[in-house]
Every structure is written in C-alpha cells, then in structure tokens.
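Structure first, then comments.
With one protein chain held back, the other chains of the complex are shown just where they sit.
So that you can tell them apart, the chains are marked A, B and C in the order they are listed, and the count of residues begins at 1 in each.
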C-alpha cells in the first residue's frame, strides 16, 4: 500500500554526467517495495511531485536507492538536497515487476538511459534467487554510463552507446543478437526504444515499464492513462503500471 | 545610490520574542548607509522584496545589523536563513535621517516595537558626535524588549510596555513628561503612535520614519505614496522617505 | 467548541471541506491515506452519459504555483459510476455530490436524471465550465442564456439540489451567476480552471497534448476570491468556493469572501492528506481570528 512517508537522505553523489545516485532511509518503503515500483517525491515550491523509480533496496539498512538524471527544475532541485535532509515521498508507488522464477533459467534486462535504474533492483532480485541475468544497457555516450560493474556482478552485461564512445555503437536493439537464450525479458527506457524492442521481441514474453506525466501519482486524476488492448481500453501508469505486459498495451 | 548587492549573513539570533538580530557583511552598503535607510531583501519564492531598516553599521568590519520581527511568511523565512548564506539585497534604500549637530545639544528618540531598530543607528551617530541622546522605547510586553542596554549606553533611556510587565505601563506618549529639554525629536513605530507623537509634539521639529507596503522599493511603481501638504501632493515612502519632516506629511 | 457544521441545500455538512471534482477520482485511492468519513462531502469526478476516454497524453503540466490539466472528462459513464463507485463511497459517513457533464443539453439531462434515481447521491454539481471539452461545454459556461437553459433542464430532470459550477473565463461572472440563479440553481460552485497553455521549448510543442488546459492551484486563488466576493454581493444562493486552497487560512479567506463551503483540488496531488489536515487545523484557525463557527465567518469580509 502506498503511504506518505518521510525519507532521510543518507547520501547523494553524481555518478555519471548529470546522473545522481541518492540513498534514502525509510523502514516502511524498504520493507515493502518490489522492483519496478517508484517514489513520488515532493520538492518544495512545486505543485506536482516527481516520480522516480526504485533502483535498489537494502532491507537490512532500511535503505532505498534512486538514480535520476538532472533534466529540469525538479530533478535539479533534488540534486541539491543534502544528506540529512528529509524528503516527503509517496511510496512505494504502482505495481512493479512480478518476480517469478518458476520454469525460468535466464532473464534478459534491457535498460536505456534513465530506464536502467529499475532494471538493477529487478536483476539483483532474480540473481539472488539463482536465475541467470543478462543485461543490455544503452547510454548516450561514455560519460553517461553508470552501474556497469554492478550489473556485471549480476551476470553478462553488454553496454552500447549512441555515439560509440564506449561499448558498441548504436541502440540496445543492435546488441540483442549477442544475447543467448533467455526466458522472459524486462525493459525500461525511452518510448522509441521500447517500441523497437517489443517489436523485435514479439515472440517473447516481456514486461516493460512506462513513463507518463503524472498528476496525483495514485490513480485518481486520470492524467497518466495509456491505451490497452483489453476491453476497458486504458490503464493508468501510476497505479495499474508502471509495469505492463508488453503485449497488453498500445505504445 | 541604491545598488543590488549580495550580503553574507554573519550571525542571526533571536534576541526577544519573535525578534531576530541579523548581521550582514557588505562593503558598499556599510560604507554608504546612513541612519534611517533600509534594505530591500529578496527571499526565494517571493515576488516582492521585504523592506527592513538598517539598525546599525560597523564600517570597520563592513557589517550591517538589521532587527526584524517574525510577522509573516517573508520574515519567518528570513529568520531561517543560516550564517554563511548570501542575501540578495537592494540597498541602501531611501533617504535617511539628516544628522545635523549644528546648534543642538540634545535629541530625543522615540521608538515603538519594530520601529526601535532605526533609532539605534541614529542615536549612536549622534552620541558619537557628542550630542546628548534621550530614548523612549515602547514594547508590547517584557518578553518583547530588546536593545535596552545598547540604548542606555547612548544616554538616558525610558522603557514602556503596553501591559506594564516591564518599565512604565502604557504608550510611549505616557512617558514623554519624564523627558527633559531636547532640540529635535526622531521617531519610528506604528502609525497610531506616530500620530499621537506628532500631535503631542506639534511645537517641536521632528522627523518620522514611515512604513507602507512596497512594490519596487526604488520609486518606480507608485505603490507607497503618502499624501503631503506640499504642492505636488504626495511623496513616495521608498525613495522620498522613509524619513519625513513631521510637519510635511499627512498621517 | 468551534462549530464546523454547515447546512446547505441537500447537504448537511459536518464541516465545510470537500475534495474538488476531478482531483479525487471516486475516493478509492485517497481512502488509503485517511478515513473518508472525515470529509464534509466528496465531489466525484465528472460523469457523462457514456464512457469517455478523454484527451491524448500528456494531460498535465506544472506551472508557477499551479498546474494545467486537460483530462477531457475521462470517466466510465454515469451508469458504471452508480454501479461501481457510488456504493463504495456510500460506505462512508459523508455527503456525495455528483459532477454532471455533457456535450449537449440532452446529455446533461440524461446524467442528472440517472443520478436522481440513486438514493446515495445528495446533490449535483453541474459542470458547465470544463474548458477541455470541445463539443460545447465551453459555450454553456461562458454564455449566460445557455447556462440558464441547461440549469433549467437539469432542475426538471432531477429532484436533487443543483450547484452550478461557474467558469472564470468570462467577462462578467456576476451576470453568469444571476442567470443560473434565476434559472433555479440551488447553489453555485466556483471557480473552475482558467484556460492556459505552456510550450515545451525542446520540442516547441504545447506541453499538454490538447494544446490548452485548465489552470488551477494557488496561482488562481486571488481570482477565485475576487469572483466569489463579487458574486456574493449579487446572489442569495450559497457558494461552494474553490481555486488554489492549500490551508485552513485559505479556507477562512474563502469563507470571508462569501463561500459557505469549499473544495480542495490541486492540493490533493501535492499532499494526499491535505483535506484531512485542513479539517484538523480549521477549528484553531477560526478561533485565532475570532470566530466560533464556520457559519459565523461566511461573507464577513470587512469593506
């Protein structure tokens, strides 16, 4: 259940160009969050909260890690928040990835840019349960790359950059041929990337995490709807998602 | 000349109930400010600046002291500003008191509540030039009293409180009979007090400092006008004042 | 003891606070955060004759002290609302107000008439002012004779008290208010959003897919207070006030201006507990400024 919680900033550091890793302490959220869920963060002077995915959880230390890119006024302000400060957060938000190991031996994670963070907590959860994890991560260029080592610890990891300044040049789809056999795939990233992937991996079972501008973040305002192939015709990203079966939604 | 300056907060402490003394460092303003002038202070998230009188200046240390009461969102936010922070300030603003010792032996200062601060710098300036300074200071109650010792160092000082919890009970006008001979008087405080004083001291030459809600603070917007007895018919408190000859303006 | 009760046509409110239409869905989501029985009333999301899917996304954008929205009245249709949503809200000890929308007078009549048949809805809020519906909603909201006509028809179609929700996008708010009062409105609800637009520089496109959206939040509060004050001088039916309320102080400001109750919209997004917190703070706020009851403060601005 989503709650309004106060989270203390334990650390904050820029780990790649414009990309900040922040660790937040809170027992309720660290105990209940599953991979793919998000925090809805209030920043003073802003009327709308900012949704940021949960990138990792340390249940023992009651820590939740988020990774975000400084893109606009909200994320820039968040980057300025110092250790010790308290954040007003709604969380954990939405429905995350279903971690289901039955009959699976290998899962494929595909993350693009700031879609990489939620993949990490998911991969870690699978790896801890003995599933092979293969990751394909795409970034703009070398200076934007983050968490390469962390993903390598989970399993085989391929990095691509748009400009070829690190790893393979191109888009994540260009690297998919290098990946061996896998059961399900999981992906988060920019819409064009998700379109290309769901297209290319049509035959596979996959789950994708989507983004949309949000009002309430809890399912009340109908700001974040997405057309679906189901009878009802739409889903709310904030409360039905952000994770959807790739075959269920219309991108 | 008024300038847009950055002033560093050197210290900030609550010296009486809801009353904060703040010391700010800036060479231009400390060098040029005269008693009765004000700072026009920007607080983040506020569209209008807050005018606060200069209460003291230490030219050697380049320090300007202000004293303010926490009354609303702006002054409450100012009270939260920590040492080391920089304030965006227009200053020194307006025309202050003319310090003129010619033919004078004694001046009377009458301050009420948050009108007390500008009296201090004026009194100190006169005292430094060998003029006798008598002060009558009015506060709501004992817990609101501040700067009593500082004024006593300048000369004879009478304190009155509305509720009689300290000094004489009543208004500053009730204490005027205790004051001996003086040349000019100078006053700042709430409008009813200024009306009573200018009425009671009609025969005397006096100068009063006035307040009004301000837009620009520099004389451009016509927000802070005050009817006068002169031909032009009005004065701007921010640029013609805040100090006026008591006989010139219509209260 | 500060008395928070307010008595309005059809509404016996334990306090004057209700979430505004469209900003609280049908209550379910916020019931996770606090007990909805605490609320004076709940105004449901707009209902239309049939299900509506609304506008393309993005549908919301942030502005200075406010936001734009162009949801486009997405809702499951009046029948599904009565079937699935009203029974859930009826579990709570609070009044239920249905927000009635449509593209034609017939649709308004249909929706109002359908709600009339359910015992759990206590009043209707007639949404003639949603700026995001192109087919005609906007005309009802800015034309006094159209507004009067739809009010009259809806009054006939239903026995429920009708609060007409006024649009602020007009030259003469008093004229609009008088027109719907004469047409039989039991109360007014004001203000809806002001039409606005924001352009995203990187794409050079409007940030809202619908191009324009409705501006709400603290940015519009002075406009709401002014309109309520002006209307109060000229009509005798009660006003539910809204537009940028975020605190108990704001509520008192609206009461002084002439509102008999208030709705809180955008602030629910910033703080999902806001209505509950305002209700908790209201008695002390009234007391601080010398009032012993809500009724006491209504229209008490000193001119």
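Just so it is clear, a residue touches a chain if its C-beta (ideal position, glycine included) is under 8 Å from a C-beta of that chain, and two chains touch if they have at least 3 such contacts.
Predicted model only: the values in this text are computed from it and were never measured.
> Considering all chains of the complex, which shown ones does the missing chain contact?
Listed by label, the shown chains it touches are B, C.
> Decide which residue listed in B:10, B:127, B:218 or B:251 touches the omitted chain of the complex.
B:218
> Among C:60, C:225, C:239 or C:294, single out the residue that touches the unshown chain.
C:225
> Going by the touch rule given at the top, which residues of chain B touch the chain that is not shown?
Against the left-out chain, chain B lists 1-4, 42, 46-49, 88, 90, 212-226, 233-234, 239.
> Tell me where the left-out chain touches chain C, residue by residue.
Residues of chain C in touch with the missing chain: 63-66, 68, 142, 169-172, 194-199, 201-206, 211-212, 215, 217-223, 225-226, 229, 244, 249, 252-253, 256-257, 289, 300-303.
To be clear about the criterion, only the chains that are shown with their structure count from here on.
> Based on the averaged CA atom positions, which chain is farthest from chain B?
A
> Between chain A and chain C, what distance separates the C-alpha centroids? Give it in angstrom.
Each chain reduced to its C-alpha mean, chain A and chain C end up 36 Å apart.
> Can you tell me which residues of chain B touch two or more of the remaining chains?
Nothing qualifies.
> Listing for chain C: what residues touch at least two other chains?
Residues of chain C never touch two or more of the other chains.
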